[in-house]
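Complex shown without one protein chain; remaining protein chains in place.
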Amino acid sequence: MGLTLPPDGEVTEVPAVSPNWLTTRLDFLVNWGRANSLWPMPFGTACCAIEFMATAAGRFDISRFGMERMSFSPRQADVLICAGRLPFKLAPIIRRVWDQMPQPKWAISMGACASTGGIFDTYAMVQGIDTIIPVDVYVPGCPPRPEGLMYGIMLLQKKIKGETMADPSLRQELLVNEQGFFVPPEKIDEISEPFGNSVHQTRSA
Amino acid sequence: MTPELKGFLILTVLKMLVVFTVVLVGVALLTLMERKVSAWMQNRRGPNRVGWAGLLQPAADGVKNIVKEETFPAEANQLLFILAPAISFIPALLLSGVIPWGAPVNVDFDWHLPLIGYASFHGPMSLAVADLPIGFLFVLAISSIGVYGIALAGWSSNSKYSLLGGLRSSAQMVSYEVAMGLSLIPVLLLAGNATFSEIIKAQQQGLWFVASLTLSFFIFMVSGFAETNRLPFDLPEAESELIAGYHTEYSAMKFSLFMIAEYANMITVSAMMATLFFGGWDIPGRWDENGSALAGLVTALVMFAKSFFFIFLFMWVRWSFPRFRYDQLMALGWKFLIPLALIYIVVICVAMWALGAAGIVHPKIQGLVLLGLNLVGIYIVFFLLDRGRLLSGSYRRQPAAEARG
Amino acid sequence: MTAVAPALSPSVDALRAAFGSAVLRAAVSCGDSIVWVAADRAHEILAWLKNTPGQTFNYLTDVTAVDYRDPDRPLEVSYQLRSLSRKADLRVKIPLDKAQPLAVDSVVDLWRGADWLEREVFDMFGVTFTGHPDLRRILMWDTYAEGHPLRKDFPLRGNFTRAEQTRQALAANPEAHYSMEELSIADAFNELPEDMKRRLLDGQRGELR
Partner (left out) sequence: MSTRTVEMALATPGLDERGRPSRLPLSIGQPGDDDMGAEHMLVNIGPQHPATHGVLRLVLELEGETVKRCIPHIGYLHSGFEKLGEYRHYNQIVPLTDRTDYLSPMANNVCLALAAEKLMGIEITERCQVLRVIACEMSRIISHLVWLGTTGIDLGAFTPFLWSFYQRERIYNLQEAWTGARLTTSLTRIGGMMADVPDGWEAGLRDFTATFTRTLDEVDTMFTRNSIWCGRTQGVGVLTAEEAINFSLSGPMLRASGVDYDVRKDRPYLGYETYDFDVPVGEHGDIYDRYRVRLEEMYQSNRILEQALDRLARLKGAPLNTDDHRVILPPKGRAMSDMEAMIHHFKQVMEGIPAPAGEAYLGVENPKGELGYYFVADGTAKPVRWRIRPPSFINLACLPKLCEGALLSDVIAINASVDIVMGEIDR
């Protein structure tokens, strides 16, 4: 998930997974199924949701990827597409929706606001949904064109096709204490670049 | 065990395998067809990335759903939560067993098989898995079990949306079950038999029942739409109101079972419409009686074509109509369809008696007379009584004057 | 945009005649007539403007408030009125001294449309509307602790750090955004136990448990 960096000097041993023929074939089949049947959970909030609707509509037609079945019930969804800005008031909602989705699940952050807060560097807005949920693909744009979203989807498909069921860390859930998912601010600053209008501005402050 | 019984059992098992496989594969393809048909109506393409023209899309969905995590809501009743998809799935498959999928085929074999011994079969073999003498009642009985699955799913999930979906579904199924049953009584009257193959024979001798019992067909079709929870009667899973209705909390394969059940129900109801009202595997011209394998195949294809048309009709309607409201749905069932079905039974009884009294016994002539009667009935029901008024529930008004200011 | 120099609305003179010193001043800005009235008689004046024949400002276009950059300048609550039949507009402004508690009489009894608009002003500026049936925060959640965002003393990025904002947001139980008390406050207030009534009157509703 990228949020846990090893302490300095410590080398983490990657367990040597010996891919035998059967597991790779099985991985191929499973990944093929997962990649080609990504049912989106449209978490559409703002402008990007309109472009998402345009992606689903006739001219761009997300259904070609087998994605036209919008699962408004998170239980049946595979990929959460957060389309639009995310205020703090909505933050616990998206976290809950994410928690309700069964594994395997992926998240696409569609648009500048969902990815970084965009132009809304204000008191009300979450500066990037990756402070709330883990994100697999960021689609830039304000809003992204449907082609951009589809490129993001195809990137996600590529990513899924590279996964293996032998790696349990892919499906690890982030720790949730009683206060919900929380990343310490120094960790956020450490792994994220300066952003916003000034080079001195960080994610956490 | 006699060789005849053994042969019969072997054939039955074979038929079961074939029918269930065909139905399940058909379900998978129907999900694809639904997406393609909707795409075609909506200026879209539909799935076309996986396999040729997207043919492998159902496979991808299936693989994904099998390896997806099964969720169990914390407060759910675990036993019923797991049981519910099965309860709605099994009756849907059972029903396909009693439909005659083709004209009887003459089978003549006398085999010695390892482990089994001598098995033989001589004579015509029905192309239904079980051509029950009570086929008709069997259908009504089993199809009403399906509602348990949905109601239990709604209740056991312990979610309000599911609960509302389950409640709606129970009320809807119970109401339309009545209308469906009543609409089939004229068929029984005319056919004089509850076996599907006999009903088809009766239609071969006279007219197809869609001609002689048009109103029955109409009631059956509407109830069939309601029984399968398809739009405009998809209130139990009304997406824009109840998210996913009774299966809101279901994920992965349990959810798929509900989908399979829905499509299998669609196949069954379509096949029943074809069987009961469109002569089943009958091809006008009566050349299919020789019992040859070719005749069996051709009639099966004809049956398939007829069912396919109704399946297409299901989809066509789904992508065209808005959804009913709950009270309108109930009003349509109880205030319109059931009284109509009851009156229609009386009308048909009287007509049969009058025909008998007048000495008209030839089935074709009888059918023609009934067709005339039905045309009058259709005119009365749709053009004098209804004109959309009965559906509007408690409120109706003259079409608003032109809204232009 | 018209070349004709716009004149003060005749309603202002009528108001001066009827209410005298309660009408503080009047001006025309960019063609809009603005009248400043005293807070204690604002409701009376607005009711008069709505109900008097010849005025009939039956349509409440907008309710908002302005906090000026000058910290000594009073915060103004502004009512944008319109008469649909006469096609006339009038903006009534109520200056509120920021040193005092900010309070105005609610006009929900005159215009139902003021309900949410006043709640928004309450949320964003902290102006209390006395007599409002259901005055609670509307855009921010009830336990929002950083202040009133549109006040000039509120920084653009909020009073807390991003990390604290995220932490608070994620710690919030979505259900806590509306508590049972809030839901039932409108029509069940009289049945509430005494201590709860007192708590609600003190504005302690919707606390997280």
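Letters A, B and C mark the chains as written, and numbering starts fresh at 1 in each.
Here is the rule we go by: a residue touches a chain if its C-beta (ideal position, glycine included) is under 8 Å from a C-beta of that chain, and two chains touch if they have at least 3 such contacts.
As the structure is a prediction and not an experimental result, all values here were calculated from the model.
Asks: According to the contact rule at the top, which chains on display are touched by the left-out chain?
Replies: If we consider the entire complex, the absent chain touches A, B, C.
Asks: Consider the whole complex, including the chain that is not shown, and state which of A:L26, A:A46 or A:L155 touches that chain.
Replies: Here the residue in touch with the unshown chain is A:A46.
Asks: Based on the whole complex, identify which of A:M110, A:M125 or A:I160 touches the chain you can't see.
Replies: Looking across A:M110, A:M125 or A:I160, the contact with the absent chain belongs to A:M125.
Asks: Going by the contact rule already stated, which one of B:D61, B:E177, B:D234 or B:E262 would touch the omitted chain in the full complex?
Replies: B:D234
Asks: State which residues belonging to chain A touch the missing partner chain.
Replies: Its contact residues with the unshown chain are 43-47, 49-51, 53-54, 57-59, 70, 72, 84-85, 87, 89-90, 93-94, 97, 119-120, 122-125, 142-143, 145.
Asks: Touching the hidden chain in the full complex, which residues of chain B are there? Just list them.
Replies: These residues touch the chain not displayed: 38, 41-44, 158-161, 163-164, 231-232, 234-235, 238-241, 243, 319-328, 388-389, 391-393, 395-397, 399-401, 403-405.
Asks: Mind pulling the chain C residues that touch the left-out chain?
Replies: 1, 29-32, 34, 58-62, 64, 66-70, 78, 80, 84, 87, 89, 91, 111-117, 120, 124, 137-141, 149-150, 154, 156, 175, 177-181, 183-184, 188, 191-192, 196, 209
What we mean here is this: only the chains that are shown with their structure count from here on.
Asks: How are the chains arranged in terms of who touches whom: line, ring, star, complete or other?
Replies: Drawn as a graph, the chains make an open path, so a line.
Asks: Select, from all pairs of chains, the pair with the highest number of C-beta pairs in contact.
Replies: Result: the chain pair A-B has the most contacts.
Asks: Nearest whole angstrom, what separates the Cα centre of chain A from the Cα centre of chain C?
Replies: Taking the mean C-alpha position of each chain, the two centres sit 40 Å apart.
Asks: Between chain B and chain C, tell me the centre distance in angstrom, where each centre is the average of that chain's C-alpha atoms.
Replies: Averaging C-alpha atoms per chain gives centres 60 Å apart.
Asks: Using the touch definition up top, name the residues of chain A that touch chain B in the complex.
Replies: Residues 29-30, 32-34, 36-37, 57-58, 61, 63-66, 68-69, 71-73, 75-76, 78, 100, 102-104.
Asks: Could you pull out which chain A residues touch chain C in their complex?
Replies: 88-89, 91-93, 95-96, 121-124, 126-127, 131-132, 179-182, 184-185, 188, 203-205
Asks: For a test of understanding, state which residues of chain C touch chain A in their complex under the given definition.
Replies: My answer: residues 140-141, 146, 149, 154-159, 161-163, 165-174, 177.
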